[in-house]
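My questions will all concern the structure given below.
Every protein chain but one is kept in place in this view of the complex.
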Amino acid sequence: MAERYTSFEPGGRRWLWQRLTAAFLVIVLAFHFFLLHFLNHADEVTFALSQARMEQLTYFSLMILFLITATFHGVNGVYNALVNQGLSGSRKTAVKAILGVASLVLIVQGVRTALAWAGGVPI
Amino acid sequence: MSTQVPEPVEEESSAESVSPGKQKRDQKKRERAQRIQEQREAEAAERARSDDDTYHLKVFRYDPEVPEKQEPRFDDFYVPYKQGMTVLDALMWARDHYDSSLTFRHSCRQAICGSDALFVNGSQRLGCKSQLSDLSEPVRIEPLPHADVVKDLVVDMEHFYDQMEAVEPYFQTNSLPDGELDEQRQTRENREKVKMSTRCIWCSACMSSCNIAAGDNEYLGPAAINKAYRFAMDEREGEDMKQRRLEILEQEHGVWRCQTQFSCTEVCPKDIPLTEHIQELKREAIKNNLKFW
Amino acid sequence: MSQSYNRGLIEDFSRWREFSAGMWAWIFHKFTGWVLVGYLFTHIAVLSTALSGAAAYTNTIQALESLLVVRILEVGLLAVAVFHILNGLRLLFVDLGVGLEAQDQSFYASLILTGVIVIASVPTFLSGVSI
């Protein structure tokens, strides 16, 4: 009966964001791959080149956005997959927390790296 | 080919003193033994008999109370083929002629009662709606996957029923006409829109085929979501009710769990476009939420 | 039902032979998605060497990129990413209710396209590697 379903946490928002980020990622990921493997061959990657790109505000913000959306999309995807397999109760809460912290660490670390290249926020 | 003759074969007794029933039974036993013998030979002589007049069934057996059946096993049955014979016909034949303890649900024999959804040669089908001639031999018949087996081919349906009943599966409206002879009008288009969704016969084939339903016990499942669709899309219920229905569907274990595997749509014996309905509801829910965000 | 026999998860997964297109797509998408998150984390970790200075970064990257294994793994990553993107697009269309009838064809199409793109990019990916 209906009362068995007490969790009225709307899944719709996350579902929609998963799709929106996916749509965004299609473009950025393709761009990213193309740039770093085809235009600049992998063995040519150096700190200097990365630095040169990162110093442009557009590229810098695009990469930050890329990082955030990819993190959200990936981590949320993992979380969903676990719920789909019947993750529930306190384990679910724990997983949620761990994934949240991991994403945070990832984003912070990513931003710090980007800043190291750009030598501060490029303005 | 051992298991369907549980009783030890009796000695040939003096035929005069036994009842006609028993005589018959002995006769049948002998025939049966003979048939088994024949089948063995036939089998040995390679399976070039596929166009012959018997079908080979491999049927899942399990009974928690019968010692020999506590460990699940497959039994072989060889059933004489008749034009138009279905998997259900073959099972009934095997039950009535070989082993009366062979257990399965069935009733209407015409794909409307939904009791005989089985796992046949690797997919969920209604026994009564599957022609033997469309299947390759041996025909492997198992109970529906992802459900507890009660006995042989019978599975516990309670969970499925619970999910179906969790979506408030009944018509609710605030705009009933006053007179008891006045109809609530509905456009043809709207009836057409809900038509397919009303065809569900609660067979649970879809639920059994869905990997998400298998993993997440709370997932409403395609059939229940389809049931909700049937009402949510019915214009007679009105906007307020639709809102409420979407809320039920939007819960964590509702529509969002569906990963568009499409297997539900593929196995549904009533050809209900389940994935399409689920997807439509997701979009409806998003649209609905955007109004409020 | 206490007295019933549950065939369990092992049995479910041994049914892979009976999976249909949509289920394969689901499994692959899941797998590729997980690989991609895994990569995202390692990727950031590797890039973090930039924090300890330009030389450390350039050295690490160039050392890694000169290894054949890494290059091969990168091809694998490309394959995974391309499939995830293509099937992701397929899923986005399915979510929009477009092309539901052709869902199996579109899955096969993503598979084939992934193969083509990956093979075509092998030379680029392996170029300049010292064996």
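For reference, chains read A, B and C in written order, and residue numbers begin at 1 within each chain.
The rule is simple: contacts are C-beta pairs under 8 Å (C-beta built on N, C-alpha and C of every residue); 3 or more make two chains touch, one makes a residue touch a chain.
Operating definition for what follows: contacts and distances are computed from a predicted model.
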| Hey, which one's the missing chain according to UniProt: "Radical SAM domain protein", "Nickel import system ATP-binding protein NikD", "Urea ABC transporter permease" or "succinate dehydrogenase"? | "succinate dehydrogenase"
| task | Name every displayed chain that the left-out chain is in contact with. | result | B
| Among B:79, B:120 or B:150, which residue is in contact with the omitted chain in the full complex? | B:150
| task | By the contact definition given up top, give the residues of chain B that touch the hidden chain. | result | 6-7, 19-22, 24-25, 63-66, 82-86, 89, 95-97, 99-101, 103-104, 106-115, 128-129, 131, 133, 150-152, 154, 157, 161, 165, 168-171, 173, 176, 180-188, 191, 194-195, 198-199, 201-202, 230-231, 234, 236-237
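Just so we're on the same page, only the chains that are shown with their structure count from here on.
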| said: Suppose each chain is reduced to the average of its Cα coordinates; what separation in Å results between chain B and chain C? | reply: 36
| Interchain centroid distance [CA atoms averaged], chain A/chain B, Å | 43
| remark: Listed in rising order, chain C residues that touch 2 or more other chains are 91, 95
| task | Name, in rising order, each residue of chain C that touches chain B in their complex. | result | 1, 3-7, 11-12, 15, 17-23, 25-26, 91, 94-97, 100, 103-104
| query | Which residues of chain C touch chain A in their complex? | reply | 30, 33-34, 36-37, 40-41, 44-45, 47-48, 50-51, 54-55, 57-58, 61-62, 65-66, 71, 74, 78, 81, 85, 88-89, 91-92, 95, 121, 124-125, 127-129
| request: Please name which positions on chain B make contact with chain C in the complex. | output: 62, 64-65, 72, 122-123, 145-146, 148-150, 156, 158, 211, 214, 259-263, 266, 273, 275-276, 279-280, 282-283
